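Here the complex is missing a single protein chain, while all its other protein chains stay put.
Right, chain A next:
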Amino acid sequence: MAQADMLWRGLRGVALTLVVVFFLFPIFWIVLMSFETNETVLQVPPTLTPHLTLQNYVALLSGKLNTATGIINITFLHNLWNSVLLSTCSVLVALILGVPAAYAFARFRFRGGEDIAFTLLSFRFAPPLLVLLPLTLYFQDIGLSNTYVGLIWIYQLICLPLILWIVRGYFEDASPDIEYAYRVDGHSWWKAFTKIAIPLAGPGIAAAALLSFIFAWNNFVFALVLASADKQPVTVGALAFVTASGIQYGIIAAAIVLSILPTLALALYAQRWLVEGLSLGAVKG
């Protein structure tokens, strides 16, 4: 029995090691690559003691890359800025639109309420191109094509359902009795909403905001279809990078690292709420 137990533990250890290697090695390899010179990157077999350098990051952040054929301008920093701007504004808009609606759905049973809530949820599962392709034509007509406003609006497809359904769960979890008591004291519903309900749902709102930031940041197809180069976030910018000639692999790797660093950091910070966010509030971690 003890021997079987040992064997079982050993197998479990091996399996877990394989799992960890498979899922983490790609990130490790890209991070390593981002600190290597082009010569080291191209070396086969890969060297175990690479000479590490910051030159890739310097080139990315300064926007200038010196090559044998001249200086190449890199706009990656601008892509990074676009990602920050688009994700932050989208989340803020989604919070302003979504938190009051979530409160309404949690506290009131009203005609059409569930229909709105489920229509918003269904956006999460409809093919995004179905909405995006007509929008490219509409946006040209109403002057929203290639604007931040147009993009932020369409980013609500991801942010709003997430905020609405997670925050709704938190409002439902908080008993309305405190709010009623507060109202009976003669305070307005607005005060009850802002002073009692929102603080009670605070952790949920924060979690939903962090998660929708991550999903907005990671989105690719919206900007691919609706934005031209000067409005593109990192996900689309990095792809253009790979196909551009003369960009060294180490620099691509550094761009990848800078693109995924913010979401990984936020995810580690918000990991307590990830389960709930990923399942749109269906499962608690």
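FYI, a residue touches a chain if its C-beta (ideal position, glycine included) is under 8 Å from a C-beta of that chain, and two chains touch if they have at least 3 such contacts; residues count from 1.
Simple rule for what comes next: contacts and distances are computed from a predicted model.
**Q** Which listed name, "Sugar ABC transporter permease", "Nitrous oxide reductase maturation transmembrane protein NosY", "L-lactate dehydrogenase complex protein LldF" or "Fatty acid synthase subunit beta", is the one UniProt assigns to the chain that has been left out?
**A** Record says "Sugar ABC transporter permease".
**Q** Take the complete complex as the reference. Which residues in chain A touch the chain that isn't displayed?
**A** 12, 15-16, 19-20, 22-24, 26-27, 29-30, 33, 41-46, 96-98, 100-101, 103-108, 110-113, 116, 118-123, 125-135, 137-138, 153-154, 156-157, 160, 164, 169, 172-173, 189, 214, 217-221, 224-225, 234-236, 238-239, 242, 249, 252-253, 256, 259-260, 263-264, 266-268, 271, 274-276, 278-285
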